[in-house]
Structure formats: C-alpha cells, structure tokens
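I'd like to ask you about the structure that follows.
The complex appears here without one of its protein chains, the remainder shown in place.
The block that comes next holds chain A.
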Amino acid sequence: MQNPRLASRYAKSLIDLVQEKGQLEAVQNDMLFLQQLVKSNRDVVNLLKSPIIKADKKQKIMAAILEGRVGATTLAFINLLINKAREAFLPEIAVEYTRQFNVIKNIATVKITSAVPLDSATLEAIRQKVASEIPQQVQLETSVNADLIGGFVLETNDNLFDASVARDLHDIKKQFSQNIYVSAIR
C-alpha cells in the first residue's frame, strides 16, 4: 500500500539536505534515473519489497547497480532507507522528490497521453495553450496509449482533461448500463 505521508517526509528531508549542499539538480537527475529504473525493471521493485532478502544484501546489490550512476548523497540516502527498513517506499519517495523539486523550481509537469504519437507542431501548440493557462513553467511529458482510440488526455497536478474517444465511449456505456425502464424491486 502507498504511504503518501511517509514519502513526503523522506523526500522533504532529502530536499532540505541537498538544498544546503547545493546538489538539488544532481539529486533530481538521480531520482529521475531511479524512477526510470523501477519502471523498466520489475525485479528491482521486487527486491526492494522482499522481506526475505537481508538488509546488508540489499545494500550490496543496490550499491552494485547504482555505483557510478548516481551521486554519493543519493546512495547514502538509499542506504539509510534500507537501514530503516523503508526501502520498499523508494519508488514513491523518488516521485515525491520530483514533485517537491518542481514546486521549488516553479515547474508544472503536464502529461499528455494520446492514441498515436503527436507531431512536434501539435505538441508546441498544446504547450503554448497550457502555458497561457497556468502560471508555472511547463514541462511536457508525452506517452502513447492505443487504448484511447483517439483524442488525448491531459494531466497536470491534480487536474485531468480527458478528451479521448475511449472516455466518451465509456460514458455512453455507463448511461446504458443503468436501465430505468426495468424495475429493480419485485
């Protein structure tokens, strides 16, 4: 189960520390790398979550994977998590770090999901449209999901703009699933 309160506490203390050290961007890159890593490699997540593998073993494995790829602070942070038996929350903490980093840097990540890859002209148009709506700097993330059939889904912060064909079809299906011409009491 996710634990947002825990994630935000750890992320905040890490950010406080690296802000003092002036490594905010470097650690942000590390966190993005970690997010990429857990997304592409299910085994790493399972390793982190496993209660059977001992802490020292986990530390060794993580060190072997990450040595040279991430900074010393990040590695120390991961070791701390493992010592405190909180390593299972690492993916969540990494996401939370990025969120808090974006708040500090006044960046809004906008995620666009579309059925087919969008060309750069369309993306630029969307970026400009979004930039005029929100005060923060806009960072576009794109992804492709054929299940949407057509249209796009735009996500930012806690807001969602769903203009996909899949959603429309879903809404129609919902309307038909409830038939008020059939008696429910008998």
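Note that in this section contacts are C-beta pairs under 8 Å (C-beta built on N, C-alpha and C of every residue); 3 or more make two chains touch, one makes a residue touch a chain; residues count from 1.
As a convention for this text, contacts and distances are computed from a predicted model.
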item	value
Chain not present in the shown complex, as UniProt names it (candidates "Sulfur oxidation protein SoxY", "ATP synthase subunit alpha", "Carbon-monoxide dehydrogenase small subunit" or "Quinoprotein relay system zinc metallohydrolase 2")	"ATP synthase subunit alpha"
Positions on chain A where the hidden chain makes contact	1-2, 4-5, 8, 155, 158-163, 167-168, 170-172, 174-178, 180-186
